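On to chain A.
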Amino acid sequence: MKNFLALLAALGLGVLIILSLQNNTLFNEYGEDVTGRDSEEYGDREYGEENPASGPANIVTSIVADFRSFDTLGEITVLFVSSLGVALLLGGTKQKRLDLGFHPNFMLRIGSKALFGIILMTGVYVTIHGHLTPGGGFPGGAMIASSMLLLYLADDTFRAKIKGFKILESVAGSLYVLIGIAGLFFADYFLENFLNNGVVGDLLSAGIIPLIYVLIGLKVGSEISGVIDNFLTEEVV
Partner candidate 1 sequence: MLQFAAIILLMLGLYGLLTQRNVIKIIISLNILEIGLNLFIISVGYFEGGLAPIFTSETPANPNFVDPLPQALVLTAIVIGVGTTALGLALARKIYQKYGTLNLDEMGEN
Partner candidate 2 sequence: MIEILMNIGFGLGVATFGFVLQTAMGGINRKIAARLQKRRGPKWYQEFIDIFKLLSKRATSHGWIFDFGVIMALGGIIGTAMFMPITSSIVAFEGYDNFFIFVYLIAVGMLGMAMSASGSGNPLASIGVMRALTTMLAYEVPFMVVVMTIIKLTGTSSLTGIAVAQQTGDFNWFMIALPLGFIVAVMSLMGMLGKKPFETYIAPAEIASGPMVEYGGKQLGMLFIMHEITIFIEVSLFVHLFLGGAETIIMFLIKYFIVYAVLNLVSNVLGRFKIDQVVTFFFKWPLFFAVVQAMIAIHLGWVI
């Protein structure tokens, strides 16, 4: 009975969504372009143009780290507070690795060390090129953290230096806010892009955006690594 009601509720939600969308372009025909939406103005530049209003070649990046950078600040705060929370819930004073019930062999240990570097470098690359290519701080950070995860999984005695992560996390987050406040004091607005925008498409372009994305990458990477550490350790009884 309960399952049936749940089914009804779920179906009801789906039907309502579809019905409510009948009257707009989504279902009847796809729109032609973004005309009429606010996002019209986000792509207002050309490849190779010098010093446009917003610099990155990747428009999504320009939204994430420039137009709506404030959302992103909130977003890393969410990640920050949930990693704090995981540490609060699972962390203790003295910790040891969780017994996963298997012991990796020699090949796995060595192979993972080799792969670690490659994954880490890919993560760094994706982070640094966030304003030019798909990717950026969040995927890059997640890749950095996944390299840590590999180390944890492939070696049942491995533990990273959590203290280092903490410092990285704190410094990267603080710098993000400080860059924002610097915008408030050196230019006019919080989080304003007060550096030279350069040429669209160049690696060194888009003002503070690559800087912010690197900070985000470091922060996300260290936070997720911290979460991984918390999940794979337990308190010494």
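Candidates were picked such that all candidates are chains of the complex that A comes from, given by their letters.
The working rule: a residue touches a chain if its C-beta (ideal position, glycine included) is under 8 Å from a C-beta of that chain, and two chains touch if they have at least 3 such contacts; residues count from 1.
Just so we're clear, the structure is a prediction, and the values are computed from it rather than from any experiment.
For chain A in this complex, the touching partner among the options 1 or 2 is candidate 1. Looking at the complex, you find that chain A touches candidate 1 at residues 2-3, 5-7, 9-11, 13-14, 17-18, 21, 26-27, 30-34, 37-39, 42-43, 45-48, 57-60, 63-64, 68, 71-72, 74-76, 78-79, 81-83, 85-86, 89-90, 132-134, 138, 200-201, 220, 224, 227, 230-231.
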